[in-house]
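Showing just some of the chains, left in place.
Chain nomenclature is as follows: A and B, assigned in order of appearance, with residue numbering initiated at 1 for each chain independently.
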Amino acid sequence: MPYSDRVRQILGWYSSDNPGVVTNIARLLNHGTLAGTGKLVILPVDQGFEHGPHRSFAPNPAGYDPDYHFQLAIDAGCNAYAAPLGFLEAGAAKFAGQVPLILKLNNSDTLAKMDQPCSAVTGSVKDAVRLGCSAIGYTIYPGSGARNEMYEDLRELILEAKDHGLPTVVWSYPRGAGISKDGETAVDVCAYAAQIAAQLGAHVIKVKPPKDFIEQPEAMKVYEKFKIPTGTLAERVRHVVQSSFNGKRIVIFSGGEAKDTGAIMEEIKGIADGGGFGSIMGRNAFQRPKDEALKLLKDVMAVYQATK
Amino acid sequence: MPYSDRVRQILGWYSSDNPGVVTNIARLLNHGTLAGTGKLVILPVDQGFEHGPHRSFAPNPAGYDPDYHFQLAIDAGCNAYAAPLGFLEAGAAKFAGQVPLILKLNNSDTLAKMDQPCSAVTGSVKDAVRLGCSAIGYTIYPGSGARNEMYEDLRELILEAKDHGLPTVVWSYPRGAGISKDGETAVDVCAYAAQIAAQLGAHVIKVKPPKDFIEQPEAMKVYEKFKIPTGTLAERVRHVVQSSFNGKRIVIFSGGEAKDTGAIMEEIKGIADGGGFGSIMGRNAFQRPKDEALKLLKDVMAVYQATK
């Protein structure tokens, strides 16, 4: 499939990377329903690890089975499917080549109390390569006292991934002693988190939809002085996109907890209007019965197509 | 020996692994009394390290001798014998090729007070290879603040073991500041522990038989909302098996402290009824006189054969 102009433009922002990395970014952009639009909808299923199997899969028990999610991502026309080592390994051979895979290289669980939030590195670039993945994924917690460890592990993984022609998707989730609970989704913090991921070398950045709250007093002065608009989700998303190298890095937004369809669609429209590159939608997809999930994902993709 | 359909089915779940790893999983499944049934009974003897020699071997002093356990596993028709470096090294040459060996790569003792529970890595993949083992074993303590260290060491060991064609058995024993004493065997925690091991890439998962107790408030809501049955051991085992990739990972259950034969057989039936893949039975085996141990192991295997 020849590249669309939009895809060609996006790939141009990654011109310092080797052709292998650019090829895999192109694979993500040119797969599924949104192929060629420059928009992405990705299915992530790491909640079994992050929240436990019961909280994740009891609402739709088909999801206990790793095959289910591969097939869901394929049937829904998602751009990619992202999961930890075990889940990908369980289906990588069976579904080989049917959907781009993103191996999420670090994960956390809710059983331990950590002094400073820091996910464990539970997979490797070597795993991503042998499983035929198109990208690696990694979560950082800006705001944690374990920041240096996470940033430094990420630095080495990005470099190793590049050597194998793989781009990196960074989940940038502010958390830790440095910020308040509300601050985790504050607009200044989300924008800062996106900037950090971009400066660390992320090819694709994933943040949470920012709320109309400002955490840092020093930032507040700037928002007031320069009258940066943050009243609507679209405005806040636009600010985050701007903070991602003036939109020259792909930024997508997570859906968060399961909620009703109306609320989801409202949020997607805000993201799309603000110039977001798409969504990564897990619980809202796989916790619904499959037909409802397919319908929802189709509707979400339609919104992004409409704003193309 | 040609593969049974059940063994062929089980091996199919590991199709992303290289033939070397699959071959060794097949060795475990095709050895001993339960060969071909897809069920396993494994003899583990790490208690000399974990609890001390006196507490482990005084009840049956023949067990002070490393040769004893090799011969017991062979005579009982166990699928495999698992032990730390010293015990395996003491007999690996003498009993070479008579029973599949699992080198347990980390161990803890009761002499030290650790801030966060974390076993020491006391063996290596290189040791497993030179001793002719069919698998490595590793213990994780989900719930410990040293979680990241354990998960990350395991990640590297799994990868190195794969390079040598060896599968990995993960003892997943929740423990640490994040959970209560009762919570260590709570059904939600056991299911979560099994899921974590599976996501980390374990080929065989070992957990304790779950009790009818729920630890995490967030999990409780889900068990109530979706009416997940946990009243019988069989139900709880079924839930743990489901939490292990919908039964697509081998899950076996430990026996715990020495107890009377009736209680043991009751528990085995619960495990078998719930779809468990078998047992790993140490103290209940080697602390009995040898003829009693052989009789017990034979009866246990018979239960698993009957539920085939």
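Miscellaneous remarks
Simple rule for what comes next: a contact is a pair of C-beta atoms (placed from the backbone, for glycine too) under 8 Å apart; a residue touches a chain by one contact, two chains touch by 3 or more.
As the structure is a computational prediction, the values presented were derived from the model and not from experiment.
The complex is a homo-oligomer: 2 chains are shown here, and the full assembly described by the structure file contains 5 identical copies.
Note that only the chains that are shown with their structure count from here on.
The angle of the rotation superposing chain A on chain B, based on CA atoms and rounded to the nearest 5, is 70 degrees.
Against chain B, the residues of chain A that register as touching in their complex are 48-49, 51-55, 58-59, 61, 64-66, 84-87, 89-94, 107, 109-115, 118-124, 126-127, 131. Residues 13, 15-17, 142-145, 147-148, 151-152, 155-156, 159, 174, 176-179, 188-189, 191-196, 198-202, 216, 218-219, 222-223, 225-226, 228, 239, 242-243, 245-246, 248-249 of chain B touch chain A in their complex.
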